[in-house]
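One structure, pasted below without further comment.
Heads up, one of the protein chains got dropped from this complex, but the rest are sitting where they should.
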Amino acid sequence: MEKANVTGSVMVVGGGIGGIQAALDLADTGFYVHMVEKSPAIGGVMAALDKTFPTNDCSMCILSPKLVECGRHININLMTLTEIESISGEEGNFTVKLKKHPRYVDMDKCVGCGVCASKCPKKVPNEYNEGLTKRKAIYVPYSQAVPLKYTIDRDACLYFKAIDAGKKGKCKACEKFCENDAINFDDKEEIIEVNVGSIILAPGFSAFDPSGDSLYQYTNFKNVVTSMDFERILGATGPTDGHLVRLSDHKEPQKIAWIQCVGSRDIHHCDNTYCSAVCCMYAIKEAVIAAEHSKIPLDCAIFYMDMRTYGKDFDKYYERAEKEIGIRFIRSRIHTILELEDGSLSIRYADEQGNIKHEDFDMVVLSIGLEASRDAPELAKKTGITLDKNNFAVTSCFSPVSASVPGIYAAGCFQGPKDIPYSVMEASAAAAAASTSLAPARGTLTKTKEFPAEKDVSGEEPRVGVFVCNCGINIGSIVNVPEVAEFAKTLPNVVYVEDNLFTCSQDTQEKMAEVFKKENLNRVVVAACTPRTHEPLFQETLKASGLNKHLFEQANIRDHCSWVHQKEPELATEKAKDLVAMAVAKVALVKPLEPVTIGLTPAALIIGGGVAGMVSGLTIAKQGFKVHIVEKKDRLGGHALDLRKSFKGETVKTFTDDLIKEVTEHENISVHLNAELEDVSGFVGNFKTKLTTGKEFEHGVIIVSTGAGPSDTREYLYGKNPNVLKWFDLDKKITDEPETVKAARAAVIINCVGSRDDQRPYCSKICCTHAIENAIDLKALNPDMSVYILYRDIRTYGTREELYQEARAKGIIFIRYDLDNKPVVKEVDGRLNVTVTDHVLGRPITIEPDFITLQTAIVPKGHEKLSRMLKVPINAEKFFLEAHMKLRPVDFSTDGMFVCGMAHYPKPIEEAITQAQAAAVRAMGVLSKEALAIEPIVAAFIDRNACRGCGLCVALCPYKALDIEETEEGRKVKLITAACKGCGVCAATCYRHAITINSFTDDQFANQIEARFAA
Amino acid sequence: MSQSIELTELRCELKKKVMELVPDANLNSCLTCGACTSGCPATGQFDLDPRKFLRMVLLGLDEEVMKTPWVWVCTICYRCYSACPMKVDIPQLVYNVRASWPREERPKGIRLSCDYHISSNGSAMGAKPEDFKFCVEDVAEEVRETQPAFKDLQAFVGRKGAELCLNENSRGPVTEPDEMVPLWKILHTVGADWTYPAIMWGGENYCMFLADDKNWEHIVRTLAEHIDNDLGCKVLINTECGHSFYSIWAGLQRFNIPHKFEFKSIVEYYAQWIREGKLRVNSDWNVDNIKFTTQGPCMLVRKSLGDPVAEDLRFVMKSLVGEENFVDMYPNRSNNFCCGGGGGALQAPYNEQRRAYGKIKFDQIMATGAQYVAVPCHNCHAQIEDICEFHGGHYHTIHLWTLICLSLGVLGENERTYLGPDLAEFGL
Partner (left out) sequence: MTEDFYPRILVFCCNWCSYAGADLAGVSRIQYPATGRIIRGMCSGRVDPTLIADAFIYGADGFLILGCHFGDCHYIDGNYKAQEKIDMAHEALVYAGLNPDRLEFNQASAAEGQRFADLNTEFHERIQKLGPLGSADKYPLPELTERLKIAQKALAGPKLRWVVGKKSVFTNGGNKYGEVFTQHEINRTLSGIIIDEMATHSIIAALEKKPAAVKDLAKELEIPPPDTLKYVLALNRRGFVEMDGVEGTSPMYKYKGEQS
């Protein structure tokens, strides 16, 4: 490592989901994080969303654990109400001057009780609810806010208003009523200096403001709302308490329209040349949720230009919305909205044939675009980084999270509009990039968390506390939560019951910890969502209050109950009671377990030597860990070798060549060419791999980057006529024989060949942009060439839209076709002949092009075998399935395994690189540990008195975690803890019932069954 | 129109030509989103709409484009443009396609009006400056004699040194001289120092509709030079006429015509005079709560001065008829629908299409329930009257000056042509 004198801490600016992810990744890989957030609380826009696409996950539900984790992470210094003032120094050693605005509330004294706000006389519009409700001048931004500390809004406060006007300040009601003496009107602005090695900027975006628009009349028509307003209207903590009603008269709407591209793809009513990349999906999501939410049948119509459902599972979501939920998709941009007397809204629109239609709607939702954060110019000025004309941070496709100043990184919507998973990936990637140069200082500034000594509960009678969660309205609107809580009080061993709006919120967590102590609880049941996401959070709370974390059980009354029995609230309530009873029955038998730690091999296996694999490998290697890259072919590079340039116009070849060289020469990297996996065994931290070449090695993590490639096709005379090309053939032709290409009079490019059909119901994502790039290049070679692109939807998301604009400006003709009316390609008198119906004129067009290029689908290859070998899932289209589509985009649900690049889904090179960096930092989360803690729930427990040493279990154990030993009492089975994964096959087999699995014992199972039928 | 299109090489001569003339018309940028189509009242006429029309141009179907009379039904009202996300200037395209028609094949009515205007050096109906002068003076004399309250009323033509110069629609002197009087009375009441120009006095410009740049420019330039050099007026006021306003407003910029005077609409002055208390109008007369609406001319509002002038118009209307008796059409102001009479449509031979186009406006007016539509525009006036009769409506179409004088109690007996029976005798 060249730089030894670097600072082992990183500053993260912006406390949205991107900033949070970056902070957690850094803090978990040995770096201290200073997190700077301008507002009083972290959470960003995601905290205001209702559900998220394409899984319809409740946004707060998946965000909340991260908020809490971030809020109480020992290696994250959370600084709210803070802004960057100036920066000096350079990569590795920055000094950042911060301005900390006064909160006027002492964070240490405030308990978040809210008495101050209830007494405060001044009401102002509530930003969290898009101004649709009021908040007080002393407030918390939202009920699950982290930190849950009140803030005085100086501009609104009556006392300060008087002071600022030079008068004598009055009121101070908050101060009078605060029991904890937490109000401090003398609080002053502070300037703080912090030393950090790198800086990550993730200030997010600002939503487009349609207020000035005279055609859609957002300001004047009450039932015209923005998509952000609508999120709040759907939200449980929103202005209508989660009831879907229109704002003018609180009537339930029967018809809602969404209008797309408001503030996007528009150079007339704003100056936003780009596509906001997320609105199509969020509009579908809002329509689907609204339709499901509504008690009466709801007619939802989405007016759009191109339906841009280009991401993983997005097209299926779109299909389901249309075919199953009955959302209407109308391809037409709306000219004007008119308000009727009853507040309904009338829309006159032209269908695709040009016929005029009229429809009235109860509400209209404007799908507003994403603009650069309003803070971006100021931030750029202070940090010296470059912004583009839209005020998004400039980055290269090949180092997609590096801003223009070394040591400063950009993530999330700060560098262009994008959805949550992409922001999360970029955040992780930024964490990887930001820590690469700081690797020598890893662990120099971090602290270790101390928990209070564990209380000995052995010999105590079980005292169970039950916490039932409303989950906003996710549970509470279906399951009768108070009834479930009352029922829980009747259960054996239960001594305490309460219900909460959001059990996972930080304030609830803190209160729970106190309740544990006050009520002297020694067992806890939370009835809420799924333990797969939230168990660790609740267990942390147990630990913090001195309870062994295994004295816990979670009843899943949301994913398995309220969400899947929406039409049967009474039966759902009965089910919820049973689930609670079963959890209480189980937890009574649960015993404290001690964690087990094992060592690990600090090396990574990367499967696939394409760009993604190489980048992730290099990122890990640069941080000082050993890397094995296994590549099937005889050379590194993968499909990047066939690509000419990125969408920003950078040459891929130069980048790839450099990358291959760097990887090949790096001392920490072993490249295994012409090799595939023959066998993998082991578990996180301790894998053992055998290659087909016979080579064997050990490693701690696995990154799957096996890529995907163009599909075969027999459509459109491909393979029959030499002038029908696949897309990369044209790339080659443009590079290798530009003169031949130049001579062409006309060229046709056909999109969606093999994508978005019954066989492959997904969008290959990169083809639209690629087709347009090639078309522009054809025009550059020969401006007189007539170039036609036949498409279904143009999906040039984000700033790619500018390429689409450029292509149109150059006279490239775009003709839309439908799946049931595809272009026809024939050979007539030796010439190619294409017939397609023009989507505007409705008339057939025939073209005799010199060549036709097919944008064939991107398909994965050979994933089934690898999926089976690694025991990680693939989806129906054979792409690898990540642990969580939104917040764990590069993790597998199996510990120590990660995915990146096209193995996950078709994607352009900069996204593959981002994902590769993200996977690397996630992998580093394992590799950077000295030892791994093994969950003791998986370890088996052997009753040596009962064991006869028959060895049946030994024969059946898939992990060789059991062995026979000779003892004084004879042959007995012994456990090799580190190898045990807790499947329990042994326990289900032993006829002596001498062996069982901690936390999944026979008694516990039996108790659960008994509890279910006790009623 | 479903015959197939042979399209290997795109020639697009027409497109190229227009793009050279109007580089910022963004013709290529079309997203085919349809906002124009849904906003355009001419959609469906001759099986075309703005999107299809542009598409034909982009695909190089020049012959077909040149044949369709749709360009004469389109009133170049710019409602398509106002919603277009890509700022595609279809109205400019239509204008230039009109200009590409052989002059003799363009609609005769428009062409002759343009020619008369040029040859007469005065107005589209061919009245010569001396005839105009005689007519004005004759009518003024009659008013002074018959209406004692206006025994001092003056109406000048070509008076040097007047502060204000006002143009006049040629219908006034030629076919309905008494309709000139109410405006004179208004000017008299406020004590305006004004004159008509001696040449190019006609408040219309058919050469613009004809897409005859040369003569459009000639009319505006002649007038401008006349005002600056001969009269020295500080302000040119356009009378109640939309397209006339636009032809001067746009013409001054388009042809880069130097001028010293300020150019304003009479509507702005009405509002100003009422605000200043010079025009002491009120709505007390409207005891029967007769309902009124108004049509703001596209040429004046959307294409020229925008919402501020639309607000002036509403202020004037509300002052005249009472806030509660004014019913707006929806949509309105800069997003108003064109009535279909603009762009020369009234002089073009496509009456069936023009009336079908006007059906939107007719329905809008009927929806207000108003008995009267006040329009500060001659083309709108004629069209709105025509569609009322054609589609079987029962409202009356009036000029603002009529209403102002009615409110002031000075409307003469012969100045009531457009009032309905309920007001025909009012205040006499």
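Assorted remarks:
Which chain is which? They are A and B, in the order written, and residues in each are numbered from 1.
The criterion applied here is as follows: a contact is a pair of C-beta atoms (placed from the backbone, for glycine too) under 8 Å apart; a residue touches a chain by one contact, two chains touch by 3 or more.
Quick caveat, the model's predicted, so the values are computed rather than measured.
Though it is not drawn, the left-out chain touches A in the full complex.
For the chain left out of this panel, the touching residue among A:E426, A:D578 or A:E910 is A:D578. Looking at A:K149, A:R348 or A:R558, the residue that reaches the missing chain in the full complex is A:R558.
Between the chain not shown and the residues A:S346, A:T530, A:T692 or A:T977, the one that touches is A:T530. In the full complex, chain A touches the omitted chain through residues 55-57, 292, 530-532, 556, 558-561, 563-568, 571-572, 574-575, 578-579, 582, 867-868, 871, 873-876, 881, 893-894, 938, 950, 952, 955-956, 958-959, 981-985, 987-993, 997, 1000, 1002, 1005-1006, 1008-1010, 1012-1013.
We take it that only the chains that are shown with their structure count from here on.
Chain A and chain B have Cα centroids separated by 57 Å. On the side of chain B, the complex with chain A involves touching residues 1-10, 12, 26, 28-39, 43-44, 49, 51-52, 55-56, 58-59, 79, 82-87, 307, 330-331, 333-335.
On chain A, the positions that touch chain B within their shared complex are 214-215, 261, 265-269, 305, 331-336, 338-339, 348-352, 354-356, 745-746, 784, 786, 805, 808-811, 813-814, 816, 835, 838-849.
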